[in-house]
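Input: one structure, supplied below.
The complex is shown incomplete by one protein chain, all other protein chains being positioned as in the whole.
Think of it as A and B in the order they're written, each chain with its own count starting at 1.
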Amino acid sequence: MRMNPRSTMGVLLALALVCVLSVSAVGAKAPVTLTFWPSSNPQEIEFAKIIVKAWNDSHPDIQVKMEPLPASRSTEEVLLAAIAAGTTPDICANIYPGAISQYIAGKGLYPHDTLPGFYDFVYARTPKDVVDAFTYKDGHVYQIPWKGNPIMLAYNVKLLRANGIDTKSLATYSGFLAAAERMVKDLDGDGRPDQWLYAPTVDVTWWQRLFDFYTLYIGASGGKTLLSAAGKVDFENDAAVQVFTFLQTIFKKGLCPKGAMIGDAFLNGKIAATITGPWSVPYYDQNAPAGFEYDFVPIPVPDGMRGPVITFGDPKNIAIFATSKHPLEAWEFVKFIMSCENDLLWLEITSQPPYRRDLAKDPMFAGYFKENPLMAKFVEQGVYTRGVDDSKYLIEIFDAISKQYDLCCVQGKKTPKIAVRDAAQAVRDILAGW
Amino acid sequence: MRTLTKALGYILLTVAALTFIYPFLWMASASLKPENEIGTLALISRNFSLRGYSAVFKQIPIGRALFNSGLVSITSTTSVLVFSSMVGYALARLRFLGRDSIFNLVLLTMMIPGQLLLIPMYILVVRLGWTDSYRALIIPAMISNMGIIVFRQFFKSLPQDLVDAARIDGCSDYRILFQIFWPLSKPVLITVGIITFIGSWNEVLWPLIVIRKWNMMTMPQMVTLFHVGGLANAQVAAEMAAAMMLAFPVIVAYLFFQRYFIESLALSGIKG
Partner (left out) sequence: MLGRLAEQYRTSDKAGYVMVLPYILHFLLFTAYPLVFAFVLVFNRWDIVTPMEFIGIRNIQRLLRDATFWTAVINTLRFLASHIPLQIVLSLLIAVILNGPIKLRSFFRGAFFLPFVISGAVVTILWQQLYSTDAGILNLILNRIGMQPVPWLTDPAWAIYSIAIMATWKNMGFYIVLFLAGLQNVPHELYEAASIDGANRSQQFWKITLPLLQPVMLLVVILSTIGGFSLFIEPFVMTGGGPAESTLSVVLYLYKQAFQFLRMGYAATIGFALAIMIFVVTFIQRKLLDTDQPA
């Protein structure tokens, strides 16, 4: 049979097509699966579910599996246990910078600056000084700045107004304490007060101090953290003593309830103010009783301080783990999490401001801020925040401070000066690495 | 005079019994009340609400925890019964080199406090790659020193003729143990079984250390973390609901097998 040139071409083409297809089929990879650990906060889980689904739908070759971190007395325990056991995920979106030294010591985290296009992406999104703050001393970037929750003072608008308290008075310690005295009232006549201004916690767990002592200390010291750049104790000073005195006075004068309360005391109207961050906003909106009005002001500082109030920035970052078998694919997913659209989605669902430059002025977010004027306050405050020090012993340091907080402020058994001195000594002991 | 003391006795007993039962009643009622009524003494609230329970189911995979606890406890208990009785049989009725040394070893290790071995056992589990797995919960619990002692004690009291007759019939030791001794050991099996099961079911510290993933946790561990980790957000009804669900299976079993529970523990106490 004589071959028709056209049919020969056709056969050859078909053969070529088959070859190409088979080669590409062989070369095509099985889908890569990445494990992703978001935090256990319900809104963060909601956000994670949405973006994971969106990603999986559009990336059949890179599938992401989401596993929320279990709650514990501290999630840092869980992450360290995972690093020790080698059961780490590819990506975790709940990296707390304070514990970073421990993770790095465990060789747990990936040097992200070695990823392709890292600095381009990160500098486009986040101001340089934020990135610098999270660069480790060996020059590598082991955590990608993601979001910061500036800690402020939430207050019950109607309750303060009803008691004749001007929020401006809450800006200084003496004004705050005076307001607290006015708020303590026995409303049901049973001889015990049922209303207070502010209830510092009596819980001695180390991370609780982040939201009372540490936040107030940053404000009172004009932006200092606990350790100096050289890693030495830097908090044995007047500011710390003033914070301890402030907190001790609240307990000593009975300006706060003794012991745990049932239910959320702020939402129940039992206490009029609480120190918290933007993550509370969706929680309050969902759970507050009808007619509940709240707003935010900066935390109080000692009398006579000038300048903007600096507060704790409760940062949380994203990291790819060193054990990940697919760091490049993981990086793609991380960029997706921090894309402009997803940052906006994140903000809408969780109300936690991402570390995006010029957030307030960015046109994409303008609509959001118009609808949520409260959040603008956080963005404003977000410029004046500090994180925690980079120390392997951070948990122990805060535990030592907790002990003095308990003895001095809650129990009133020590003077603030001695408590600060003892805390500083204990921390020096820890840092000396006994 | 006699009747006065008797009356006093009854009063004391009743008051005491009330103090023992009332807290559980309070817990049950708190789990069914809306938040703002929990501080009252009233046991039955007019605003009966299941919100506590629904909150628990929504926030933590408690059904899975129930399954985990069940699986772990049943497997551990079965394993303990099989292996402890096996070792107890060998120590009681067989002659071999090192038998008495092994018995003394069992006695000695019972005196070692568990907390001493906690950290190294955790490291061992990590090295074996058993974290977040059932193996970590079951295998360390597979054999019980107390069980060995109790079985040995009991098997020693069984008549030798039984064994002789079985041997003549050509039975292996395993058949003697499981087909002849076991049917005769029902009280001991139940005793050791119940103690092991309750111990395994209520264990919290070890799971807290080796299990970190939500869906592998045991029930008491999950309820503890629910309470301590702040997830409950100070919702007392939800916490009480979780505690109720944890206590409920044990209470039900207890009501049915009360006699065995009490006698078994008393028996082991006296022997120990």
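Operating definition for what follows: a contact is a pair of C-beta atoms (placed from the backbone, for glycine too) under 8 Å apart; a residue touches a chain by one contact, two chains touch by 3 or more.
Treat the numbers as computed from the prediction; the structure is a model and nothing was measured.
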Selected residue (touches chain absent from view) among A:42, A:108 or A:219: A:108
Contact residue for the chain not shown (choose from B:32, B:106, B:137 or B:217): B:106
Interface residues of subunit B (partner: the chain not displayed): 6, 9-10, 12-13, 16-17, 19-21, 23-24, 26-27, 30, 38-41, 83, 86-87, 89-91, 94-97, 99, 102, 105-106, 109, 111-124, 126, 140, 142-143, 148, 172-174, 198, 201-202, 204-205, 209, 220-221, 223-224, 227-228, 236, 239-240, 243, 246-247, 250-251, 254, 258-259, 261-262, 265-266, 269-270, 272
Name every residue on subunit A in touch with the hidden partner chain. 73-74, 77, 80-81, 83-84, 102, 105-108, 190, 192, 202-206, 257-262, 393, 395-396, 399, 403, 406-407, 410-411, 413, 434
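Operating definition for what follows: only the chains that are shown with their structure count from here on.
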Separation of mean Cα positions, subunit B and subunit A [Å, integer]: 40
Contact residues on subunit B for subunit A in the complex? 35-36, 38-39, 59, 126, 129, 131-132, 212-214, 217, 225-226, 228-231, 233-236
The answer for subunit A against subunit B in the complex is residues 40, 42, 67-68, 70-73, 78, 81-82, 84-87, 260-264, 268
